[in-house]
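Note that one protein chain of the assembly has been removed; the remaining protein chains are unaltered in position.
To keep things simple, chains are lettered A, B, C, D and E as they appear, and every chain counts its residues starting from 1.
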Amino acid sequence: MKLQLINPNTTAAMTDKMAVAARQVVSVGTQILAVQSATGPASIETAVDEALALPGLLAQIKAGEAAGVDAHVIACFGDPGLRAARELATAPVIGIAEAAMQMACLVASSFSVVTTLARTVPTAQRLLVDYGMTSRCRRVRATGIAVLELEAQTSDLLRKKIGDECRLALAEDGVGAIVLGCAGMADLCTELTQALGVPVIDGVTAAVKLAEALAGLGLRTSKQGDYARPGAKPYVGVMAQFAPAA
Amino acid sequence: MKLQLINPNTTAAMTDKMAVAARQVVSVGTQILAVQSATGPASIETAVDEALALPGLLAQIKAGEAAGVDAHVIACFGDPGLRAARELATAPVIGIAEAAMQMACLVASSFSVVTTLARTVPTAQRLLVDYGMTSRCRRVRATGIAVLELEAQTSDLLRKKIGDECRLALAEDGVGAIVLGCAGMADLCTELTQALGVPVIDGVTAAVKLAEALAGLGLRTSKQGDYARPGAKPYVGVMAQFAPAA
Amino acid sequence: MKLQLINPNTTAAMTDKMAVAARQVVSVGTQILAVQSATGPASIETAVDEALALPGLLAQIKAGEAAGVDAHVIACFGDPGLRAARELATAPVIGIAEAAMQMACLVASSFSVVTTLARTVPTAQRLLVDYGMTSRCRRVRATGIAVLELEAQTSDLLRKKIGDECRLALAEDGVGAIVLGCAGMADLCTELTQALGVPVIDGVTAAVKLAEALAGLGLRTSKQGDYARPGAKPYVGVMAQFAPAA
Amino acid sequence: MKLQLINPNTTAAMTDKMAVAARQVVSVGTQILAVQSATGPASIETAVDEALALPGLLAQIKAGEAAGVDAHVIACFGDPGLRAARELATAPVIGIAEAAMQMACLVASSFSVVTTLARTVPTAQRLLVDYGMTSRCRRVRATGIAVLELEAQTSDLLRKKIGDECRLALAEDGVGAIVLGCAGMADLCTELTQALGVPVIDGVTAAVKLAEALAGLGLRTSKQGDYARPGAKPYVGVMAQFAPAA
Amino acid sequence: MKLQLINPNTTAAMTDKMAVAARQVVSVGTQILAVQSATGPASIETAVDEALALPGLLAQIKAGEAAGVDAHVIACFGDPGLRAARELATAPVIGIAEAAMQMACLVASSFSVVTTLARTVPTAQRLLVDYGMTSRCRRVRATGIAVLELEAQTSDLLRKKIGDECRLALAEDGVGAIVLGCAGMADLCTELTQALGVPVIDGVTAAVKLAEALAGLGLRTSKQGDYARPGAKPYVGVMAQFAPAA
Partner (left out) sequence: MKLQLINPNTTAAMTDKMAVAARQVVSVGTQILAVQSATGPASIETAVDEALALPGLLAQIKAGEAAGVDAHVIACFGDPGLRAARELATAPVIGIAEAAMQMACLVASSFSVVTTLARTVPTAQRLLVDYGMTSRCRRVRATGIAVLELEAQTSDLLRKKIGDECRLALAEDGVGAIVLGCAGMADLCTELTQALGVPVIDGVTAAVKLAEALAGLGLRTSKQGDYARPGAKPYVGVMAQFAPAA
């Protein structure tokens, strides 16, 4: 199967990092097409960033559909544009936050999220409400790390910072698992699992395996109900280039 | 005060219609600047429409801030981009759905929403959850009317369709008020109130009066917490023109 | 417009204080009729106080209706008797807690309430549930100040106490706005807003501006549904004088 | 034990009816003191009725405390004044709606309420929220019977009307028990249980037995927390006579 | 009346302890049949314990029904097998957690639970959700005491430990009552109530009095709806002996 892994920010180094993590978990025969948005912010940390990331993200969804991919993964922990992407796609579209949270629920009765800036916490909390996870997630913990600090390989300093916050979560929140709250932490998952002795879940790899699972079941995005394909209508200005195909 | 009324779709006729409604309720001294997005969809009915409307909407927010407006109203019942707009603005930003629902709660213990296409119902329902209104709103009722059918003055046929749905709401839902679920219905509010004998609330005029109220209290968007101004970061491609000012 | 501002306790000095605050924010042409209950407790801090405040409050609603006021404001942060008052009135009736919370939601994604005695916290929390604000309000904070300590102009000592609690709220609760939890704090709103750099919302002035907004839209209390006028029935003893007019 | 059964409306015939029902279920040694409010409405069906019933009800609580009763029952399905009464009392105070709903939960996984006028349904629904019963109660069903129609022995016509609504509840709501939504239906409980073959629960008798249970356990209203006794403060006018004892 | 008090673990000393507590509160004429499961764990602290306790518990329910008891009490704070027991029984079945929580709500606006091992906290929290008590219970507090430490009379050391946790609950949680979270604490209820000056509620005695109350009202488990008697079907192996009677 062909799986499009979309980094919805415009930072190519981060795309590469995710792709490495994704390729380490794929089944035989799964091909990862790692791409990033051609337009938009270098990282997604605010509602403005998210809003301006959407056109580039949707363009990638359209491109992937045209290329016949079997699934899309949106690799940003805020799951930006998930509903819009599902309207455009017939292949399944998986957000890494939803994927990580689902996986966490299968191996622990509760989890905490360890994420980047405090600024992003409310976004995670809205997702928890939306996904029905408020009673499973005990706390969303910010580390104060900006997304772009995780652009390349994670430094020892930041590894320590993230590991320390995970340890605090285990000590104070009474949880059985940790969800990593940024695609840029994908390279830490294995070592943290070993160090902490509990499941540590990275959304990128979780989403890749869920995409394979859906593909294996032949499940595709429903085109009946809320994710039905939008009808054609006039789009004006630069947005016209991103509009759904007629 | 100077109030920017933003139609976040690109249909100028609809902007004019809203402006007429807004100007009928303003206090002495309030000036309405009615604008629409320069880029984006002709109407907002799907998640894709909403996503692609955001850059143009945010550009208007930036423009309004630069022009020193005292408040912004986002005149689409899905309240698109409300969080992002509040990040960019120091003036208050009011969505017409939130405004209409708040007003309805002050004059009735429950209300129903009468809206356009069935397609838009889930968006309204998500707003109800977000605004804590699930126990106050009994039902969101679709009329099957597309937004652009309401572009110019509402036809007699559509007036009847909307009025009939309102009557059904009163008969079946046990509510004390009706909220109109589209900015394009702003011209029907007065006649429906008279015909139905209950408060019928249009979000455009509700938002305009709330904006005046906030201005009268000197209240502006909090720059502490979630609506803090986004820091500068690289934006790539056509999105760079919509990015927050440095 | 003629707006009846009702202090539902029997302390005239507090009525005067509210009236001053109200008159500072009214639009040209709005007349404030400030009154207090003729019977009942000197302040409202317990369920017993609230229960025994209701007859006097409803008598004022009746009097105001007879006098043809355009709106009523119930100026006690517990919003006592709001449903009963709306049954009796055709003019809109606004409680200052509901008003303040609505305004806070328009300028901040979350707020904390700073109120008087710990005793009153559960009342505020029940209102939060009733108004759908539980996810917007992070915390209700008691200062330990009795309502009657705020009877006249607020002393420097109490100003400091209240200001300190507001600062704690900003530091610990992560909120973007403060709601003042007592009508007796109405004189502190402007200075606290300036001192704290975030929106500080007083319910008295918020309610007054909402009342003007409703009047400007021609919205009146729905007489269909839960707020329908009660039918006549026998009332016995001293309560007969407070009963709804036949 | 001495149990004060308070009819919070002023209709003595209804008090008598309740007392008969209560005396049929008491244990040996339990004495029922059946009283009604000396001031207030003849029946409680609206928020205004409830507000104006509170002073008379609280006066009875005070009188019962002075007389040393072991428990109080407030015999109106809206549980009016329950919090205020608990502030005044050291003996337990039980509302008949809370009592009936608790009992229903012990013998059925879900129940419906069959009540009087549609007007009273929202009150019952607010109690369901307050008591955490929203998932246990499937529906609150109005029969259109005014409370005073149930003043004396229930007529055959009304028995049939109520029985029919109970049958509808069983057929349509999938519930295992019926809760009768008015103290005036206390005389129907036994015959309906036999006719319907499911538990039919009347709040008056349920509350009496709960009061005996609490007394048997030596449990009294907590004077720590929200039900602490209110401190003395000035009460003005006719309300002074109802105020808590110094 | 004949009341079967079932200890669903296999530790007879604990049964004796509960029986003593139960007999201290029964009315004249109530006979306590205290029994324990013949098969299963010595104490119930995990989901595995609970699962393996169920066959023995259900066998006791069957035996009690055959013996014509008037009510069953399941005396373990996790209310294990309550739904299954109600399917098998026509007499009422009361769990001690549900009983204690109901009683607490009648005498205090909020309570905390003081229980045994931290391991059992999530079970109590699931019950709170199931019983609609999440807003009434402020906290479930573990003392770290294993259930079997409470097998015989509670030692002075453990009395102190439990008393201290109750005091912490009052000091930190702002509650008006304490619920004891283990049947093995039944002997502490009276002394703790006196020492703490607030209602302290033990589920065993609470359930016994509720059982008497239900019996006094003639209420029995509904056989319509979810608690209908299971039809006969093949049961294989050792489980056949526990299966519902044909």
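Just so we're on the same page, a contact is a pair of C-beta atoms (placed from the backbone, for glycine too) under 8 Å apart; a residue touches a chain by one contact, two chains touch by 3 or more.
From a predicted model like this one, the values you see are computed outputs, not experimental measurements.
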Of the residues A:3, A:32, A:54 or A:103, I need the one that contacts the missing chain. A:103
Specify the residue from the set E:1, E:20, E:33 or E:54 that touches the hidden chain. E:54
Contact with the hidden chain (one of E:28, E:66, E:171 or E:236): E:236
Residue among E:40, E:176, E:203 or E:216 that touches the chain left out of view: E:40
May I ask you to list the residues on subunit E that touch the chain which is not drawn? 10, 37-43, 45-56, 58, 81, 83-84, 86-88, 119, 122, 126, 129, 148, 226, 228, 230, 233-240, 242-244
State which residues belonging to subunit A touch the missing partner chain. 25, 27-28, 83, 86, 92, 94, 98, 102-103, 105-110, 131-136, 170, 174-177, 190, 193, 197-199, 201, 205-206, 209-210, 212-214, 216-227
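The rule is short, and it goes like this: only the chains that are shown with their structure count from here on.
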How far is the middle of subunit B from the middle of subunit C, if each middle is the mean of its Cα atoms, in Å? 28
Subunit C-subunit E separation of Cα centroids, rounded to whole Å: 45
Among all residues of subunit C, those touching at least two other chains are 83, 86, 109, 122, 129, 135, 174, 226
